[in-house]
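Of the protein chains in this complex, all but one are displayed in their positions.
Note that the chains take the letters A and B in the order they are written out, and that residue 1 is the start of every chain.
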Amino acid sequence: MKLEGEFTFSGPRERVWDIIRDPDILATALPGTKKLDLVGENEYEGEMQVRIGPVAGTFGGKLIVSNEVAPESLTLTVEGKGKVGFLKGSGDIVLSDQGEDATLMKYSGEVQIGGRVASVGQRLFDTVSKSMIKQGLDKLNEAL
Amino acid sequence: MTYKFIGKRIKRNEDPRLLTGQALFVDDVDIPGMLHVAFLRSDYAHARILSIDIEEARQRPGVVAIYTAEDMGDDWEPGPPLVSPPPTLEGVIFNSRRQAPLAKGKVFHAGEAVVAVVAESRYIAEDAVEDIWVDYESLPVVVDLEKAMESDSPLVHDDLDTNLAAHMFQKKGDYESAREQADLIIQKKFYLDRGAAVAMENRGIVAHWDEKSQHMTIWDTTQAPIPIRNGTAARLGLSEKQVRVIAPFLGGGFGPKAMMFYPEEMLLPWLSMKHCRPMKWIEDRRENFYATTSERQQVHEVEIALTKDGRVLGLSDDFLHDTGAFDPYGLTIPLNTQCHVTGPYDIQNIASNCTAVFTNKPIVTPVRGAGRPQGVFVIERMLDFAAKELGMDLLELRKKNLIPPDAFPYDKEIIDQAFAKFVMDSGNYLPVVEKAREMIGYDQFIKEEQPRLRAEGKYVGIGITPFIETTGVGPYEGARVQIEPTGKVNVATGIGTQGQGHFTSFAQIVSEQLGVAVSDVNLVSGDTAQFHWGTGTFASRGAVVAGSAVLAAATAVRSKVLKLASKVLEAPEEELEFENGTVRVADIPRQSISLGELAALANPLRGAVEPGSEPGLEATDYFGPAYGATAFGVHAMIIEIDPETMMIEFKRYITVEDCGTVLNPLILEGQIHGGVSMGIGNAYYEKMHFDESGQLLNASLADYLIVTAHEMPNRIEIGHMETRSPFNELGTKGVGEAGAIPVPACFTQALENAFQDFDLEILETPLSPNRLFELLQREEHEE
Partner (left out) sequence: MTKLFKLSLTVNGNPYERQIEPRLLLSDFLRHELGMTGTHVGCEHGVCGACTVLLNGDPVRSCLMFAVQAHGHEVLTVEGLGTIDDLHPIQQAFWEAHGLQCGFCTPGFLTTLVPFLEENPDPSEEEIRVAISGNLCRCTGYQHIVEAVQLAAEKMRA
C-alpha cells in the first residue's frame, strides 16, 4: 500500500530536522507510541498501540533511519510485529524551505501489512494511517 | 416413461426438522467433558518459523494442552494424496506436496495452522491463542502465476527447483495442421481469478474417542464421510470398524468440504485419543477464507482456428493453473477445464497444455463448477471474438459448431477427471439452443428492443451461452434398502448431503419401486455406521451415481417382495401391483397385504428361513458408471447497466437445461437458482483479493460480497428438455453445478453487447463495478 503526502511546518528547516531526529519528541508525537528507544546510531526500538477498525493490538518493532542528508532528507524503514499481524515499510522524507519560516515536508513510501490487520482491517488501513500521520505531524508542529 | 413419484414436485422430507431448528449440524453436537480447540494461524504467506513461545498461554487457567508440530512427534505426518494424476496420461509430471496437520519449520500460506490450543472452552482457547508469540522470518512470496514460472522466482517448496506442481498435455487430432488450413486465427490471453465457496456454515469437527469401548466417533462437515473414516483409521492405527464418521446436516458444501484431509481433520481425532476426551473445533468465518480451500485462478493463452464460414477447425489452449501451496487434490480441476474448453462443440483438433503452479496461497480444490466455468469462459469468449471478426451472429456461429445428435456417444479423445475417456453419452443440443433463443426473444431484442433502448440512452445487453457439464462420474456408490415391519422403508447410502434434497429425491426413487408414500421412506446418508462403501458427494454425482445405486437396491427389494407376496397371496408375480404401501392382486384389490406384514413374514421368529434365501426384505446394491453423464444447457440474460454506478439489473434470466430425467423439479429449480446466484457472484462481485505479499485483504463477509436478494434477477425462467442418459437406468444427469458454470461467460458477453459503442474487450473474470468502470475509462481514453 502506498502512503504519500505533504505537510507544512511553521518553522525553519533546521528546527524541523532536529525535532524529527529527536526520539523523545517523536515518541510523544506518534499516536499510540508506548516507547521509542535509541538502540543504535540510527536505529530505534519501540512499541506502539494501534487500532484499525475492529482490530486493536500492540506492535513491537524497529525503526531505522538511513540515507540521511541533514537537514534535507532521509529514509525511514519500519518493521513491526504484534499478535494481530505485522507491518513492514519504508519511505522517504524530504524537507524544503517554504519561504522564511516554513518548511514543506514531502513523504512517500510503501507499507505492507499482514495478519488480521490485513484481512479484516485493510479497508480502514488507508484512512487510519493517514489520520495517524496527520495527528503525528500536527503534534510535531506544535512542538516547534 | 411415465412415473408416479419420479419427476413430481414433492416437498422435502427433511424440511420440517430444518425449519424448526431440530436438525443436527456439527456445531450442535455437545458431549459432556468436551474440550475445545483453537488454532494459531500464520500471519505470513511464506516464512520460516524461528521460535514459538507458548509459556504464557500454558499458564492461562482452563488451558489443557498446547501443541506445535514438534509436540506431535512421530505422529506428525502430512495428509494423504487424495487424487493422484491420471495414470493413463503419457508424460504427466506431478509434484505432490501435501498439507500438514501443523506447520513445521516453515509456513506456506497465510492462515496455515501453526499451534493448536486445547482448552475447557472456546473462549479460553481463543484467549490462549492470543498469548502465544511466534517469531517468523519472512521469506519472498510467490503470488502471481506467471512470475512464479520465471526462472528467478522465489520457490514455494525449496526442495523442488521449480514452482511447477504439474504439467500435462492432452490433444485430439492435429492442431498445427488445422491452423494451416484456417482462414482466421485469433489469439487471446485471459486472466481468471479466485473466489471462495462461502457455504453459510463454516467447517467443524467433533471427535470423540471412547477409551472404554475403544471406539472413535467423528462428526465432520465433510462431503465425503467414508474416505474420512478410512483415512482416519489408517492414520490412527485403528481398524475401520473402530471409526464412525457422521456427516450430519451440512450448511452447504459446494466443493471445499470434499477436500480431505484438512489439517483439523487430522488433528482433532488424534487429540481426542491423546486426551481421552471429546474435542470440538468450529471454524470461524475468517479462518474459512484462509483455511478452507478455494478456486478458479488460471491464465489462458488461447488460439482458435476457423474457416471463413465459421467452422472451428481447432483450438489450442496453454494455461497456468493456481494450485495454492499444496496439491492434495491432484489434477481434478484442470482436467475439468480441459474437458470443458471445447464445450458442446465438435472441434476435431485440440491441443491443451496445462501447467499447475504452486503459490503461497491457500490450497485449491474444487468449488462448485470445479474448473468447468474457466473452460466455458475461454471457449465462449473466443467464439464471441470470432463472431465479431467474421461478422457473424453469435448464435449462428455456435449453432454451426454444435455436436450433432447423431454423433453421440461422442468421444472427445481426452481423459476426464475420473481418468476415464471423456465420452459424451448423449445429447440433442440444437433444440435446447433454439428454445433458449425463443424464450429470451433473442432476434427481437437485437433487432428492435436494443436499438430502441439504446436510443433512449440505456445500456442494455444480451448474452446467450451454451455449455456442457460433465456429471455423475465414478467410481461407484452403493445403497441399502430395507422394509421395516412398520411398513416404513429405510434407505442408507454413503454419500453426504448438503442441501441437495437427497432425503427426498432418493425417496422418490424408492417409492417408484415399492409404491410407498415418499414421506414413509427414511433416508440415512453420511453415516459410516449405516453404510460404509462409497466416495462422496461431489462432481454433481449424487443423484446420478448414488441415485442409481438406490434404484438398484430398491429394485432388488421389489423382487423379493414380489416373490414373497406371490406365495402369500397365491397369485403369480405378474398379477401383483404395488399400491399405497401394500401389494395387491391387480384384478382383486381386496386381496392384498401390507409391506409391513410382508416384512414381518420375511423375518420369522419361528420356523425356518429357506436355504438359499435371506431373511428380511432388504437389499444392498451398487452402481459404478463406466463414463459420466454429460448434461447440456443454455443460459441467456438481458441486463441493463447504470453507466454512472455500473450497477447491474437483470431484466431477464433464462436457463434451458437438459439434464436427462428430472427426479424432482422443485429441487432441480432450487439447484439452478442457487448455482446462478453463485455464478453471478463469480462474474461480478466475488473475488479474493490477495496482495503481492500473499495477504487476503477481504477475509470477511463485510468485504467479500456474496449476492443478496437484491443482486439477483427477480425471476429465473427455466425451460426443460430431456435427453435421457443411456449410461444409467434412471436416465438422469447431474445438475448440481450447472447453474454456476456458464454465468461468467454469459455475463461478459452481455456486458460487451451492452457497450458495443465502446468496443469493450473483456479478457478477465471476475469483474466488479469498479473494474468495469476502469475498463470503460480505458476504452474512452484510447479513442
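List of remarks:
Quick note on the criterion: a residue touches a chain if its C-beta (ideal position, glycine included) is under 8 Å from a C-beta of that chain, and two chains touch if they have at least 3 such contacts.
Model, not experiment: these values are computed from the prediction.
Considering the complete complex, the chain that is not shown touches B. Although one chain is not drawn, the whole complex shows that of B:L184, B:I706, B:L763 or B:L776 it is B:I706 that touches it. Touching the missing chain, out of B:G547, B:G674, B:G694 or B:P766, is residue B:G674. Within the complete assembly, B:G499 is the residue of B:G111, B:G369 or B:G499 that touches the hidden chain. By the touch rule set out above, subunit B reaches the unshown chain at residues 11-12, 14-25, 27-28, 30, 61, 122-123, 198-202, 249-254, 284-285, 498-501, 666-667, 669-678, 700-702, 706, 708-710, 712, 714-716, 739.
The rule we apply is simple: only the chains that are shown with their structure count from here on.
Centroids built from CA atoms put subunit B at 48 Å from subunit A. Subunit B makes touch with subunit A in their complex at residues 43-45, 110, 130, 133, 136, 138, 286, 289-290, 691, 693, 695-700, 703. Remark: subunit A residues 1, 81, 83, 85-86, 88, 112-116, 118-120, 122-123 touch subunit B in the complex.
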